[in-house]
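Selected chains from the complex are presented in situ; the others are not included.
The chains carry the letters A and B, assigned in the order they are written, with residues numbered from 1 in each.
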Amino acid sequence: MSGNTFGHILQLTTFGESHGPAIGGILAGLPSGMVIRQDKVQEELNRRRPGQSIITTERKEEDKVQFLSGIFEEKSTGAPIGFMIHNKDHQSKDYDQLQHIFRPSHADYTYQTKYGNRDHRGSGRASARETANWVVAGAIAKQFLAIQSISIYAYVSQVANIKTSKKPNELDLSTIDHSMVRCPDKEVSDQMIALITSAKEEGDSLGGIITCIIQNVPVGLGEPVFNKLHADLGHAMLSINAVKGFEYGLGFDEVTKKGSEVNDEFYEKDGKVFTKTNYSGGIQGGISNGMNIEFRIAFKPISTIKKTQRTLSTDHDSILFEAEGRHDPCVLPRAVPIVEAMAALVIADHSLMNRNSQL
Amino acid sequence: MSGNTFGHILQLTTFGESHGPAIGGILAGLPSGMVIRQDKVQEELNRRRPGQSIITTERKEEDKVQFLSGIFEEKSTGAPIGFMIHNKDHQSKDYDQLQHIFRPSHADYTYQTKYGNRDHRGSGRASARETANWVVAGAIAKQFLAIQSISIYAYVSQVANIKTSKKPNELDLSTIDHSMVRCPDKEVSDQMIALITSAKEEGDSLGGIITCIIQNVPVGLGEPVFNKLHADLGHAMLSINAVKGFEYGLGFDEVTKKGSEVNDEFYEKDGKVFTKTNYSGGIQGGISNGMNIEFRIAFKPISTIKKTQRTLSTDHDSILFEAEGRHDPCVLPRAVPIVEAMAALVIADHSLMNRNSQL
């Protein structure tokens, strides 16, 4: 209700600001009896961790997750899984300058006005640090989905104007993490890295697009009319910091097509139903149709830049401001595991909801 | 939980298939004491009604809403508002051909597989007729917002490749309904109408984009981290039939910009805070910042076309299929009031949630 819980049956509730003692969450609704590999959860956190490469922020955070409940002898018990991640790298002095400033295109002004007070250190609750919680929960959801052979792959398909022209099925998705920028198109990846490096030197920031592919989803996930699968996926993706748009299947490109051009023709092979094309992005009428689910997410260049900008103080004085501290010039490489985590939570949740669709 | 309720405090729960005796809903959570103009609700329904112009389906449905509870002496009582719309124009024979067919890019196959059985007449629950319920509830939400001087304007900004090059603030939004296609750019509107007429003759369908502007939203609406205002708006829009994408502010176009180009500079005028640009689309950190909220929604060309297509029967036989009946060649003109209705429900709901943000 207050915006701190995600999901219907599999529910993640989170807490934490970037500069308190810890962040954490409670994942409730996971069936009992599932083996939980904590090392694999930590691996996903490591993929999101700051300081992992030369193109991310240099902040160092260990981001070690600690599980507090709900797991007994390495299996889920059906009880809620409590977890926390200690905040390690407090350089609160970096944030002293922020106490009396509304940073441009940040959440300072809106939080201050909505809540009347505000933890100004490191964006408080608005910090993307919160997404580490999502990665923990999503990593568990991924393990749940793996039992059903469902795989989720997100990758950076565009940074600023540099984009891969290859379609998902032309890429080797197993190589995503071979690239520092998490783009499995080697040549494009190199160009992206060069561009990000240059932006970092300038003190500026870059946006881009992440593409996500979900393979082997069974037919039937999605709860029309208000929890259509793509609506819940869109909701999840639009919850990620810096996201400005979501499209699935052919998306915005479909608006210029005629119906006769983009209807997906059904056919049968070995007793199973397929479509020849997949303009629908694996979802029809809000329900998965067994084809790959495909969607794309637009990320803006983040607001924090090392350039002088004019803005207002909290007293409404016009002032000049230049961000200090260490920030990502482009958040997309680190956003890849976040996208996968949120997608995993949605699909796992719908998988559980779908247990009640038939008698 | 089963996908039939929308909203957190202001909650719409709906029922109904296109070919049952009626559709309807329950709007709960509206504060008491609000004057409800039932004639204005009917006006909104009329904007959505089929058969309203030569570019929409010729089906005739009166779509007369009947209120059953929650209103006493023309005011809300705080009790849930029950309403229904009788289904009038049953030409079920139009749908006999559908009983044994999975129409391409329709929900026939996914519903059949998910639920095991299916009301094949007129798409059952997957029919866009359901959105008439949303328009009723949204019309009440609009009246709630009008008390706070909040206005919502949606219009068709693009049909296929024809689009207005004017920005929202260059258009006279009060003239939207002067255009049969609901595009307030007269010249472009005429071109759109010509194109839709031509597609209708061909038996094909067209997609497009609806732009929505919400004016005078107070600062502070939105519940981070999982009910950010734009995430709830996106969820609402992605729930509308045929929608394939959602973006707010600069949206997908922002991915090619640098942070220094798209940060919105704060300034003060007459004691109020504004931003010089509005790339953020009126929402920062998931919370409204007082500027106009702006978003865009991509609609695909609808699947029902009067052209021969290959598909599967419910027995998985490959067959040829051509839709009969009367359908919209382009749903966008009639989708405008639906977009406004869903936007109104989201903003009204967040307005109520925000009553609890401070002590």
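Just so it is clear, contacts are C-beta pairs under 8 Å (C-beta built on N, C-alpha and C of every residue); 3 or more make two chains touch, one makes a residue touch a chain.
Here the structure is a predicted model, which means the values were calculated and not measured.
Asks: Report the copy count for the entire assembly; 2 chains are displayed in place.
Replies: So the full homo-oligomer, as given in this file, consists of 4 copies.
We take it that only the chains that are shown with their structure count from here on.
Asks: Rounded to the nearest whole Å, what is the centre-to-centre distance of subunit A and subunit B, using the mean of the C-alpha atoms as each centre?
Replies: Comparing mean C-alpha positions, subunit B is 26 Å from subunit A.
Asks: Which part of subunit A faces subunit B closely enough to touch in the complex?
Replies: Against subunit B, subunit A makes touches at 1-6, 8-9, 14, 102, 104-107, 109-111, 113-116, 125-126, 130, 158, 160-161, 199, 204-209, 219-220, 222-228, 230-232, 234-235, 238-239, 244-252, 254-268, 271, 273, 275, 279-281, 284-289, 298-305, 307, 309-312, 316, 318, 353-354, 356-358.
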